[in-house]
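Yeah, one chain of the complex is gone here, protein chain that is, but the others are all in their spots.
Moving on to chain A:
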Amino acid sequence: MTWSATARGAHQPDNTAFTQQRLPAWQPLLSASIALPLFFCAGLAFIGLGLGLYYSSLGIKEMSYDYTGNPGTGDCSPCGLAEQDRAPPPSCRCVWNFSLPELFQGPVYLYYELTNFYQNNRRYGVSRDDAQLSGWPSALRHPANECVPYQRNASGVPIAPCGAIANSLFNDTFSLWHQRLPGGPYVEVPLDRTAIAWWTDYHIKFHNPPLVNGSLALAFRGTTRPPNWPVPVYQLSPDPNNTGFVNQDLVVWMRTAALPWFRKLYARIRQGNYSAGLPRGHYRVNITYNYPVRAFGGHKRIILSSISWMGGKNPFLGIAYLVVGSLCILTGFVMLVVYIRYQDQNDEAEDQE
């Protein structure tokens, strides 16, 4: 298709397929004859996929319990009453009892859920210092201005970790107990609190500042704890791999949620006898109620959920696929009618031309 530019005058334009707008091209025409089979195929595929998704979502079990403690809602009401104020309430304990008539298929994950909590508020979301959290000693003592008003305490000592997000770290704790036989003793179900945060967050993005004389506490010297925290950051956990900025709970919390109601992973149940799931029996969740939510009209829930390849229970995808698949088939039929009825007319019109 390319003409050669041979022996042309200086004024003569270059004569290539491109300059002459004659590049070879594929020229598809989106007509019913192409769209029809496409719609039917896509429709069928989507319906198939949708059915699969829907049933696999149905197979996922989920149990939840609202332990906000609004008056008259159960065991946690006293704790709820106690946290009227926005100041941290005294440690209050309550329990959630439930029984499983059959095996709760594993792996089982323990989540907590907060509602009406705006982690995606801009003022809240920017109130952190990633440099500090990745362990830069300079950033540790000079928190970013975005952290205001949680940048420094009243006497000017830098807060570590600074910012509203860290300050509002979720600090309720849960433990799960299993009563194998009615009336028998409760056995603690081991909760795996590792790997609840993203691997990359835990290993790369978050770092403790370099130890001073092998001591994390010394590394944090010259900083103070966030005002709402009962303990400084280096005492979050006795486990040296889970304390300071690399505390899994902190890392999970620092990944701010997209919507004002959100779940965060608390623990995985996968050890010992519980690797296949939670067996039949009575269970009790001991809750340490620290976190105030009623002040802003929020709720707290605890959730036990199994997980499949497609994540937790979410019928949306399956239903959406089914709906779109059926729509495709439907419009396919509409188009078929149009195609058959108007095909002849078009041909006639063209013949007349």
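Methods note: contacts are C-beta pairs under 8 Å (C-beta built on N, C-alpha and C of every residue); 3 or more make two chains touch, one makes a residue touch a chain; residues count from 1.
Operating definition for what follows: contacts and distances are computed from a predicted model.
Protein name for the hidden chain, per its UniProt entry and selected from "Large ribosomal subunit protein mL40", "WD repeat domain 75", "Phospholipid-transporting ATPase" or "Transcription factor IBH1-like": "Phospholipid-transporting ATPase". Checked against the hidden chain, the listed residues A:F40, A:Y65 or A:Y118 yield one contact partner: A:Y118.
Along chain A, the points of touch with the absent chain fall at residues 1, 9, 11-15, 19-32, 35, 42, 46, 49, 53, 86, 107, 109, 111, 113, 117-125, 127-131, 134, 144, 148-150, 164, 167-168, 195-198, 200-201, 204-205, 252, 255-265, 268, 292, 295-297, 305, 307-314, 316-317, 320-321, 324, 327-328, 331, 335, 338-339, 342-343, 346, 349-350, 353.
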